[in-house]
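Missing here: one protein chain of the complex. Every other protein chain is in place.
The block that comes next holds subunit A.
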Amino acid sequence: MTRLAALARRPWIWSFVAALTVWAATILFTGGSSTVGLSQAALTFAAFSILVGIGQMFVITLGPGNIDLCVPATMTLAGTVALKFMDVDNTLILPGLIVAIAIGVAVGIGNYALIKLLQIPPIIATLSMSFIVQSTAIWTNRGLRIKPPEALAKFTTETSFGIPNVAFVALVLSVLAYVLLQRTVYGRWIAAIGQSIRAARMAGIPVDGTRFVTYILCAVLAAICGYLLASFSGGAALNMGSEYLLMSIAVVVIGGTAVAGGDSNVPGIWGASLFMFLVVSMLNTYGAGAGIRLIMTGLIIIAVIVLAGGRNPNQR
């Protein structure tokens, strides 16, 4: 009983409860026939949300006002340039990944340079950066759909042991992110900055250095996600990142990370990402029209946040 109570106090538990409920509701409706297909699809699409969500989580942990709105543009640019660079050549898969990561690093540096040098609030800085990045993507792409190398396309669309490969990638990066957040000095620093940037500076934390690294980290994760998503969907498209703007923020919030910063967790991102995909599939299965679907999605997200927000009144 005490164990259950301790579990209920975990902020991330609610996103899993919500995801499981929606999953069960969908399965029941279809009489169990879609169990494997639905689960695999959920894991695949959730994996992309998880990648951008983790990056966004690190940024949001930095405290009020910190957000990266450049995520979709970074995904698009990284996907486009990496695919163009690889040019369906299987031997260039790894160099292509490095190109994508380099783009992420560059965007991250650009973001923090705008925030720090021009003293622009992150929400404006990253949004204006996203216009620059998106325009660069349009200029590179010129509206063509470039195919991914065959081996990479195969890797991203197939499963191993019944689990999609991209979910494994997301799992490995999630474990790394968890270790980084919970077990390293850097993780302590970002949590401290999120609680009180002034106290953090006066405790000897290199505040600018830490924030700089965090914005780069977020952009790199978005770039990796763009690289994988472009390969998964058979080529980079200019609008491929657009739904991930809201998604990256929503999964962080539903996952139980404090919007005010300083308190975040990785498991919640998984629950929330699965939930976000499953809600849409459930409404599709029920045959809801597009308008109803959007409204219901919005209402369900609000309900989960309200439920999860009522948790642990002592903590905040």
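Here is the rule we go by: a residue touches a chain if its C-beta (ideal position, glycine included) is under 8 Å from a C-beta of that chain, and two chains touch if they have at least 3 such contacts; residues count from 1.
Note that contacts and distances are computed from a predicted model.
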{"item": "Chain not displayed: protein name in its UniProt record (\"siroheme decarboxylase\", \"Sulfur carrier protein\", \"Cu2+-exporting ATPase\" or \"ABC transporter ATP-binding protein\")", "value": "\"ABC transporter ATP-binding protein\""}
{"item": "Identified contact with the non-displayed chain, of A:Leu114, A:Ala137 or A:Ile205", "value": "A:Ile205"}
{"item": "Residues of subunit A in contact with the chain not shown", "value": "183-186, 188-189, 191-192, 195-196, 198-209, 212, 258, 262-263, 314-316"}
